Each structure stands twice: as C-alpha cells, then as structure tokens.
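The complex appears here minus one protein chain, its other protein chains still in place.
Up next is chain A:
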Amino acid sequence: GEAGAARREQRSGRARRSLGAMKLNERSLVCYATCDSPADNAGFLSKKGERNTAYHRRWFVLKGNMLFYFEERESREPVGVIILEGCTVELCEAAEEFAFAIKFDCAKARTYVLAAESQAAMESWVKSLSRASFDYMRLVVKELEKQLEEMQRGLAGSRSVQRRSPIYRKTKPALCVNPTSPALGLPPPRERAAAPPCAPLKENGCAVWNNAPCVDTLPAGDGPRGLADSGSGKPPPLPPRRRTSSGNTCGTGALLADSPVCPGTVCFSKLHDWYGREITELRREWQESHKL
C-alpha cells in the first residue's frame, strides 16, 4: 500500500517521508488530556481556521507543554493538540479582539491565531503559553538546583557569602520569556536551551542531531549602571523583579522525595517584563533594596 511504498522509498536512502506516517501514542495523549491531573490553564479561546479565516470557539486545556483543544468543554476527546516547544507567543493584530499568535520557527510551520474573551484572559494565556515549554521548565529547575547547591555548599563550608538578600545572584539569571509588550520594542528573544553534551552518540548517518556543547556559565549581567557592587568586581545584579499579578490559582500534588536531576546546561536570556514596566521603576526598587 501507500505506507509500504513510502517505506521502500525510504530504504533507497531518501530523507523525506510522506507526512502522516509518523506514529504517536495518541491514546496516551488523549488520556493525558482528559484525566483529572491539574491543568496549567483552561478556558475558551477562539481559534482561527488554517485555511479559511473563520474563528472557532474551542475549549483549551494546557497541560505541561501540550495545548489541547476540545470542541466543547464536555467533549471526551480533544480535537487536536499543539506541542509547545520552540515556539514564540506574541500579541497580534487580527480580526478578533484580544488575539495572540503561537508561532513556530521551522519551515512551513503553521501559526496558530487565537483570541481570548477578555484582556485579562489574553494576558493570562500569553503568559502561561510562553512559559509552557519543557525547555523553560528545565531552565528554571536548573537555576533553582544551582541556587540550592550554592546555599548548601555555603552552609557546609565556612566561607561567608556577601549577600544583600538571600536570593542574590551576581550574574544575571534571566529566564527566557517571550516579550509580548510592543511598548518594549524588543524582538522576541526565544532561545532554545541547548542540550548537554552526551557521551558518544550514535548517529545513523542521516538524522542530524548536533549535540552542541553548551556554555555552562551564565552571561554577565548588565544590571543598573553606575551602581557599585560589593567590591568583588563582579557585574551588578539584575534588579529584583516586581511581582506580577496573575489570576491562576494553585498547586499541584506531591512533593518529590528523591533528588531530581535536570541534566541540562542552559543559556539564559533576558527576562522581559511582560507588562512592559519601566526599567527605571525596577532600578528604583533595586536601589531601595540595595540599601537594606
């Protein structure tokens, strides 16, 4: 049949397989979508059709890096899923109000245009979607793991660490978030975390996965200028971020007992204030806490 022909073509060395041939554990995905594990966001959004411009209202459920959408809230199975890795989330001009787009970097990739039902809902979705990737999660975990290790080392050893605040970082531990405020005038700094170098990998001569060696250090901060550091010669810290308000309520289940390992060394890029607050305001806050 067709699948067989495609496979025969493959064996002759051609790289491209016909679309629709890749298997996915769909049944498991459906279960993941519909089981009662907590969602990271859920609500109605209107989704613009791929070919025609009509919007269809769907019930969206975000779990981890998977954005499922259902025809109705009560539907037993999602109509589809969007895999949120390597995408940017941006506000966009559209026929509908409160619209935003999920864009992918790969060739001929589809852009998903979605519209929320209020400004607040739109902001909530853009925030949760732009931080939905596994990569982002890994970045945050790695950062916290480092902080904890440093603290534990600091306790174990007798060296005194000069800190203005307990969670004080000399370098800039900014996390990758796609800025959505046009007011900032900044391009989306979407950066994929590079994977760690592994032990000799098998390559099949066709699939390309370059295990790019990753920089294991954080980029130097470019915090507020003119503010002296504690004299250690290191760059000034990133001003502490203002708390952003968010509508989402809490939590997830059990604490993990064993120590998690997140084997990524990742690159940090600047965290942009989603609401586009003025840098001066942040500096002011920092300067104040600096005095403490």
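Note that a residue touches a chain if its C-beta (ideal position, glycine included) is under 8 Å from a C-beta of that chain, and two chains touch if they have at least 3 such contacts; residues count from 1.
The rule we apply is simple: contacts and distances are computed from a predicted model.
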item	value
Name per UniProt, for the chain absent here [options: "Cell cycle control protein", "BPL/LPL catalytic domain-containing protein", "Pleckstrin homology domain-containing family J member 1" or "Acyl-CoA thioesterase 18"]	"Pleckstrin homology domain-containing family J member 1"
Residue among A:Leu45, A:Ile82 or A:Ala99 that touches the chain left out of view	A:Ile82
For chain A, residues in touch with the removed chain	10-11, 13, 15-17, 19-32, 35, 37-43, 63-66, 77-83, 85-86, 104-106, 108-110, 127-128, 131-135, 137-138, 140-141, 144-145, 147-148, 151, 165-167, 169, 173-175, 192, 194-196, 198, 201-212, 238, 240-246, 248-256, 259-264, 271, 273-274
